[in-house]
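A single protein chain has been removed from this complex, and every other one stays in its place.
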Amino acid sequence: MTEAKAPKTNPGNFFEDFHVGQILRHATPRTLTEGDRALYGALYPTRFALYSSDDFARACGLPRSPLEDLIGFHVAFGKTVPDVSLNAVANLGYAECRFLRPVYPGDTIATTSEVIGLKQNSNGRTGVVWVRSTATDQRGEPVMSWARWVMVRKRDPEAPAPQTVVPELAPAVAASALVVPAGLDFTDYDFGLAGEPHRWGDYAVGERIDHVDGVTIEEAEHMMATRLWQNTAKVHFNVNAREDGRRLIYGGHVISLARALSFNGLANAQMIAAINAGAHVAPCFAGDTVHAWSEVLDKAETPAPGVGALRLRLVAARPEAASGPLRDESGRHAPGVLLDLDYWALIPM
Amino acid sequence: MTEAKAPKTNPGNFFEDFHVGQILRHATPRTLTEGDRALYGALYPTRFALYSSDDFARACGLPRSPLEDLIGFHVAFGKTVPDVSLNAVANLGYAECRFLRPVYPGDTIATTSEVIGLKQNSNGRTGVVWVRSTATDQRGEPVMSWARWVMVRKRDPEAPAPQTVVPELAPAVAASALVVPAGLDFTDYDFGLAGEPHRWGDYAVGERIDHVDGVTIEEAEHMMATRLWQNTAKVHFNVNAREDGRRLIYGGHVISLARALSFNGLANAQMIAAINAGAHVAPCFAGDTVHAWSEVLDKAETPAPGVGALRLRLVAARPEAASGPLRDESGRHAPGVLLDLDYWALIPM
Partner (left out) sequence: MTEAKAPKTNPGNFFEDFHVGQILRHATPRTLTEGDRALYGALYPTRFALYSSDDFARACGLPRSPLEDLIGFHVAFGKTVPDVSLNAVANLGYAECRFLRPVYPGDTIATTSEVIGLKQNSNGRTGVVWVRSTATDQRGEPVMSWARWVMVRKRDPEAPAPQTVVPELAPAVAASALVVPAGLDFTDYDFGLAGEPHRWGDYAVGERIDHVDGVTIEEAEHMMATRLWQNTAKVHFNVNAREDGRRLIYGGHVISLARALSFNGLANAQMIAAINAGAHVAPCFAGDTVHAWSEVLDKAETPAPGVGALRLRLVAARPEAASGPLRDESGRHAPGVLLDLDYWALIPM
């Protein structure tokens, strides 16, 4: 056997490979289908009527039932991993995530990113990279855009530091910047078929909603979900990838699980319009039982007929933190809290 | 954080919330797709040709391959849980389940129920509720109807007892009441492609068929199946929901598994026309290995060309009861028996 002509496997980008203004065109475009919807429904206990029934969606002014917003999110986000975060030490955050068009079966999603910020750390061995990513469909129409920032290793600690550029990112998407899908009309919304009677006016800022149920996670489930998004980071799949021999569950799996559990109390918070911020507070492993609760953070009207918006905090937690406070006396997230997500949902007025 | 304006999660109906003649319109309509078919085939070892091949179905007079009858059944049945059995102490039985139209990918199923009987128990704390449920498709055509009865808790033991109404339900659907799908024609049925040569005339009343194979069940599998039917009863998903820390497998999972195993010996019993009765004799848990056997209970002709009907007892059992008698000397189901189902299937003459 001869030597390789050149290494064929992707080493990923290191900190010094990025420069502000750089455009990254990510592989692999992916056509989404009814198969993805069925698997999503097998992996998460979701029952939102708009994503469950073509008839219900048409009665709300859409051409048919779109795919759950988080399917598009996980797929679009996953595309950025090989170019942005293969050498990441930490995923630091995301912001300004807006859902611009519903994604339907048959749509093909591709993602590009622009580097919008760089800051080398004082240790000289790592740096923070900010990118703004946009997912487009097969017509080139943007379906989603978001910013994220990650801490990335340098290949060569001696490489010179780039000029520091730190982008300004909004702490939350302004209500006025939310995009309501063309045609969406909740005027004749059928609360009976949707499963709960609560409309926009029934929710108060500060209200906390316990979503009651808990789900114990299996290894096969989180791995199947994570593969579906073509996210192949080895910590999720290989028991030898971490010193403790445990497979870390992809953070997006916990988001989707918590969002599905939130049906119980937020059945009419049908569509996700934006994700403002998200903190994956603690690692989650197979065997964990995940509960969820929500807090109403803000309310807004929209120009679309009958469509209001709720800004919600969605918290996923193990049983010991499922009904307690979000933070302890020191201000830190309470032990057992897994996820603290801040998003906007569309709901009938 | 302020207090909730009103509790948002669904407490379910209690015994005193039901009255005879009451119509319950259930959430959430669900569009079924090829994704559901694929998952069904990944979760159960099914090989019935009519549900496996569009070509085979067309040769039998159908427009294309319908979805397995039990997919429609599980989805339609699951819709009734939040309104009928959230506060159930026990699922007592079902009867008169008739399959009225095959369900195809793209069909949207919704379910309504009518309360047809009520009987308070002498303890004053629970009562039995009988409902007749009908599932309809997006054209409003009924695809399935059945009766079931459950024992439900009272919210207030002091609430007065309703007038007792106990509906009369047939011990089995009469052969003359079976609905054969429009167009179904088994005259040119291809036994070679179907996998077995046995036709209606080859089966004798009283005959017992051992389906040979056994399947050991995993947690991820039964949970994925149960979510697919949007059945979110917590005993199936949460290790903390029961005192023994075990997740109870949804009874419908055992039905589908046993029906799939019955291919081996009943490959031509293609379509389920009715379910007469079903007893979930013992709980089933992950790690159990499930076997199945069938007994021919009755035979009937139908008006459709080449189409006969077999009334079958389908028994699921753990290995220790897989080849023994159904009942012990006392008349009770033998230990290890999990399911005793009575149904009608359509088979070529």
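When the chains are written out, they are named A and B in that same order, and each has its own residue count from 1.
Note that in this section contacts are C-beta pairs under 8 Å (C-beta built on N, C-alpha and C of every residue); 3 or more make two chains touch, one makes a residue touch a chain.
Note that the structure is a prediction, hence the values are computed from the model and not measured.
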Option from B:Asp137, B:Glu221 or B:Asp342 whose C-beta touches the chain left out: B:Glu221
Candidate in contact with the missing chain, chosen from A:Val84, A:Val129, A:Val152 or A:Met223: A:Met223
Footprint left on chain B by the chain that the document does not show: 33-39, 41-45, 47-49, 52-56, 65, 192-196, 198, 202-216, 218-221, 264-267, 289, 295, 319
Residues in chain A touching the chain absent from view: 1-6, 8-10, 25, 27-31, 33-36, 38-39, 82, 105-106, 108, 110, 138, 218-220, 223-225, 227-228, 230, 232, 234, 237-241, 247
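Please note the rule applied: only the chains that are shown with their structure count from here on.
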Centre-of-Cα separation between chain B and chain A, whole angstrom: 36
